[in-house]
Structure formats: C-alpha cells, structure tokens
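Removed from the display is one protein chain of the complex; every other protein chain stays in position.
Per-chain residue numbering starts at 1, and chain names A and B are given in the order in which the chains are listed.
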Amino acid sequence: MSAVTAGRSSRGVVDLVFRARELSIVAALAVLVAVTAGVNGNFLSGQGMKDIFLNASILVLLAVGQSVVVITRNIDLSAGSVVGLVAFTTGDFLAADHGRGVVFAVVLGVAIGALCGLVNGLLVSFGRVPALVVTLGTLYVIQGLDHLIAHGRQINAVDLPPALLALGNGTVLGVPYLPVIAVVVMLAVGYYLRSYASGRDFYAIGSSPEAAGLAGIPVRRRVMGAYLFSGALAGLAGVLWLSRFGTVVADAANGWELQVVSAVVVGGVAITGGVGTVYGAALGALLLTTITSALVVLKVNPFWQQAITGALLLLAISVDRLLALRVARVLRRRNARHGS
Amino acid sequence: MAPDVTAAKPAEGVSVPAGTGRGSLGRFLRWDVLVGMLLVLVFAGGSAGSPGFASIDNLSFALGDLGEIALIALAMTMLVVAAEVDLSVASVLGLSSALVGSLWDAGWAIESIIPLVIVVGAGCGLVNGLLVTRLGLPSLAVTIGTLALYRGLAYVVLGDRAIAEFPQQYVDLAVNDVPGTPVPYPVMLFILLAAVTGVVLHATGFGRSLFAIGAQEEAAQFAGIRVKRIKLTLFVLSGAIAAFAGVVYTLRYGSARADNGVGLELAVIAAVLLGGVDFDGGRGTLGGVIAGVLLIGLLRNLLMLNDVSTEIQSIVTGLLLIISVITPRLVAAVGRRRIPAPASSPPPPES
C-alpha cells in the first residue's frame, strides 16, 4: 500500500517540476508583455504582435528539431548555419529562373537540410564522437560553404518569385502562414513523440542509453533519425527565412544555434536528455523572441540580447540541475523512511 | 634555422608518453608522432609549392599570427586532459578586447587596463569553474552558455564601435620580433609558458593529478586528489590566459572590437585534439599539441599565401576538427577488430 502512495507523491513531485517550468515561462511572458506594453502601448499593436509571431515561427521550427536531438542526449549546433546555407542556395536557385515554383524550393531546401543532418547523424552515431564537437565542426564547414557559394553576393526580394514572398508575408484567414506552419509542425511532432513507439524511443535513449541498448532499441538509427529530422526542419526554416526577409546574404541566421539551444533548454528540455516536450521548447522560443522585441521597445541597448540568451541558458541548466538534486534528495529520504 | 624548430624544442624535451599500455601497434604509431611527421610533410610541401613560404619573414609572420591560439591551447590542453573543455575562450578574448578598447577610450592607462582585463578574464573562468564544480554541470553545456554570455557582454561594453590607436610601444611588443631572432614577443612568451606547462603537465604531481582525473575521476577523488579545486583552478587559468590573449590580439591588429576572435575556440580545440589529446580525458602530450598548433598555423598560412579565401580556411579548420576527433576512434575500432585487445574489451566479470 505504502508503495502506491509513495509512487503517487513522487509522480506528483516530478510532474509538478515540469508543469512548473511551462507555467513559469508563461508567467514570465505575461510579465514581460505587461511591463513592455505599459511602457509603450505600441508593443501590443497588431503589427508588433505580428512581427513577434513571424520572428518566433522560424525559431520555433528550429527549436522543435533541436528538441528531438537534445531529448536523445545529443545536440545540433549546426542548425543556424543550415538555415543560412539553405536560404542562400534556394534563393540563388529561384532567382535564376522565375518559373521554378515554391513547392520545388521547399523540397530543395528540406533536402539540403536533411543532407546536412545526415552527415551530422552519421558522424555522431557511427563515429561515436561527442555531438557538440562534431556539430561545432560541421557548423563551420557549412558556414564556409555558404560563404563560398555566396561569394559576397546578395539575394534580393525582387529576384524572387512573388509566390514565395507571399508565403512569408501572406495570411490565411488573417493569420500569417508562418506561425500556422510552425504550430502545425510543433503539434505533429509533439503528438508523434508522445503517441508513437518510435517517438518514445527518443526519450528512452536520452533517459538511459545503456538501458536502451539492452532493451533492443535501435539506438544508432534513432539518433540518425533525430539529426536527419533536425536538419530537414532547419532546411524548411531556411526556405521560410528566405520567404520572410527576401533579402539574404551569406551569414543569415549566423549565431542562431545559440538562440535555438537556449530556447530548447529554457523550455524545459533537459540538456542531459530524456525529458521535455516540443511545446516547452516552442514556448522558450517565443520567450526569447519576445525579449528581443521588448528590448527594442524598451529602448534597451539591443546588444544585451546575446548576453541575455546566454544568461537564460545558464539559468535554465542551473535550475534544472538544482531541481534534479532536490528531487533526488526527496526521493532518497522517502525511500529511507519507506524502507524502515 | 626554421622558426618551427625553435618552437618545437621545448616540446620535445618534455613530451612523455601518457598513454602507457597500448598495443605494440600503438607504440610505434603514436598519434602525436604522426602529427609531427605530418607537420614536416606540410612544411616540405609548402616550401616546394609556394615560393616565399619558407622565408624567415613569412614564418615569423605565421608564428605571430598563431600567438593567441597557441597561448590559449596551453590552458585548453590541461582542461581537456582533465576531461573538461572551455568553449568560451574566444568570447573571453572578445570581452577582453572590448574592455581594452572602451577603457582606453575612456582615458585609462594601458598599464592598469591590462591587469584589470586579466582579472576579469579570471573572473569569467571562475564563473565557468563554479558552475561546473559546484553544480556538477557538464562543462560543454556551461561554456556554450558563457560563450553566448561573454560575447554578448563584449557587445554591451563596446557595441559595434572599433577603437584603435593604441600606444606604439605596446603595439611593438605585440608585433615585433625579439631582437636578434625571428621570433615575435608573444611567441617567445608562448615558448616560455609552453616549457612551464610541459613540466607541470608531465613531471609534477599536479600534472599526474590531471591525467588521473581525466582517466578516472572517481579513482582520483578516492586517492585524495582535490578534484574540484584543481578543475576550478584550470578554468580560472583558462579565462585569464584567454583575456591576456585578447590584449595581444587587440594590440596586434591595432583594433578593439566586440567581435574579435569569433570562432577562435574552434581552432584552439582543433589544435588540441589534432595534437592527440583524447577528448574523453586522461591522454595526451603537450608536444603533440604544439605540433597540432603549428600544423594548423602552417596550413592557414599556406592557404593564405595561395590566395584561398577565408571561407575555405573556415571549412578546413572545421574539417580538421572533425577529422581529429573521429580518426582516433576509427583507428581504435579497426584495432579492436584486428586484435581482440584486452584493454578495450568489456569489463571482466565481477561475478
């Protein structure tokens, strides 16, 4: 009997920790929006909100892909550079011939992204080298490739087919396409991770790689899959980046990998794997985007943005760690009492 | 006399095999020896292929260009041997550069700026170290956070301004050669520090502790080694050296900018891993790292001489990093397949 009650309450503790994370992000968002709107009413204007959601969409897509990788106890630092590469190459491709359609651009972008993800996945899962070092390396290689292809050129909106630009700035029933795409992808991935056996494998691998091997989970194939997916989403994000901004130079999305990782970790996906949801990661992305916009409205030196990204990342991993220690201590005491 | 020989000398004096007990194959094909041979090949190839490469002036320039990477690599070697890593070094370098610029702009004397930024750098390292040792967080995660944080602070300090016109005698110290030699002052400093580091790493109790911590942290702790304190020291050292490298960088380019040295951590880590230091800790030699640093430096110089764009240089550095982490594992995997080596077999039974 007591085992059940102990179980119930430890489930309560753990549940609470994660609910608390998502709730506290929502609370932080609310406070941030309220304060900023109090200082400057324009913050809540239609255009202001639209900008936030448009900007957040691309980060949300990247964060969703990154979550899947981080849940398996890995990391993909090359995401930002893939966005840059895809944005420029698809732009270049479309600018060369206006007859090429949007669908084709999306397919091409996703394919390039998936290829980058494939390389990462192969190196990490078969080379058995630390993911952070490998993807730091591919980050620079992909960035270099991007610069090499761009060679100082710039893609301009006028060179692009209008249909593509409509994708980035048009609306359906008054809602811009980008947030719709981001939310659909987020919900689909969230559902997959929760409700499909292969989705649960990602959590199992991150929770305990050894146990995953013993349980017969195809660890390498899943890790490959996570990178492939993260790369493909980064490719999609690259096409959307192009459609949103129209003007692209080689270092588009430079440094975004830090924002993405920060969003994911702030959103409650444990850097040690096995824990977290894409919904939390998306909330984290929304929070970071809102902070950036708020800094502008509050006339804070915009250069604070990167420092805040880093500080939030540190805060998130520290809080995660302290909570884990607290939970472990509570459970240890309970077991000690329970046993006697 | 080729400059790389002078630079390599202290290394050879102190390079002691750390990875004992490898197979006979491993004894003859030691990674750091291989890198040394590769270095000679690149040098020979470069001299033959690119006129002007082997000139004293060019080599002196190439060495000077390596100064910051080489200095930071010394601290990074000790960290990686102890199975930790500091990805924030380039950001500390940038923050240091931004501070030098803004303080100089505000009328401070350079004599007080330099010690101050080194203290700030040590503080940055202390933050890394405390997060790693007190909270038990992985250093990869911590220092990727501080990579963003410190670079962000650099921008907060200096924005997108660039400060120039530093006092000539200090610029000379960063750029000029030691009289009578083709060795720039920062490189001379590096040689001295490398000698000290080599002795510390390979011949003192502190060095032994680092290898033990990296190879088996728990065993080191059970042997009475103050693991946390040592790690903290390393992070502080790494921060201080990165900040000093920021000063050298600023003076050498004569320009303080917040984005100075972006991506430099990659070259440093590539050099360390290329030099045969095991990313999992417990293995490596300083001699290997010096060979790794020189190899990267010469390659970059060769690419530059041949008018290869900086983009390709970035690709080459990234590839080198990937190759240097992957090759040892592949070699180990192949070795395992060929001879069922006892060292790499699963743990014997504890019934």
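Operating definition for what follows: contacts are C-beta pairs under 8 Å (C-beta built on N, C-alpha and C of every residue); 3 or more make two chains touch, one makes a residue touch a chain.
One rule holds in what follows: contacts and distances are computed from a predicted model.
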item: Which of "Glycerol-3-phosphate dehydrogenase", "Roadblock/LAMTOR2 domain-containing protein", "siroheme decarboxylase" or "Monosaccharide ABC transporter ATP-binding protein, CUT2 family" matches, in UniProt, the chain that is not displayed; value: "Monosaccharide ABC transporter ATP-binding protein, CUT2 family"
item: Visible chains that the absent chain touches, using the contact criterion stated earlier; value: A, B
item: Among A:A20, A:A111 or A:L331, the residue in touch with the chain that has been omitted; value: A:L331
item: Selected residue (touches chain absent from view) among B:R30, B:R208 or B:R329; value: B:R208
item: Sites on chain B contacted by the missing partner chain, in the whole complex; value: 19-21, 199, 203-205, 208-209, 211-212, 215-216, 218-226, 282-283, 341-343, 345-351
item: Interface with the unshown chain - residue positions in chain A; value: 1, 3-4, 7-8, 10-11, 14, 194-197, 200-201, 203-204, 206-208, 210-217, 274-275, 327, 329, 331-336, 338-340
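Convention: only the chains that are shown with their structure count from here on.
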item: Distance from chain B to chain A - Cα centre to Cα centre, in angstrom; value: 31
item: Chain A residues touching chain B - in the complex, by the definition given at the top; value: 77, 123, 127-130, 132-134, 136-141, 143-145, 147-148, 258, 261-262, 271-272, 301, 303-311, 313-314, 317-318, 321-322
item: Of all residues in chain B, those that touch chain A in their complex; value: 87, 131, 135-138, 140-142, 144-153, 155-156, 159-160, 258, 263, 266, 269-270, 273, 279, 309-315, 317-319, 321-322, 325-326, 329-330
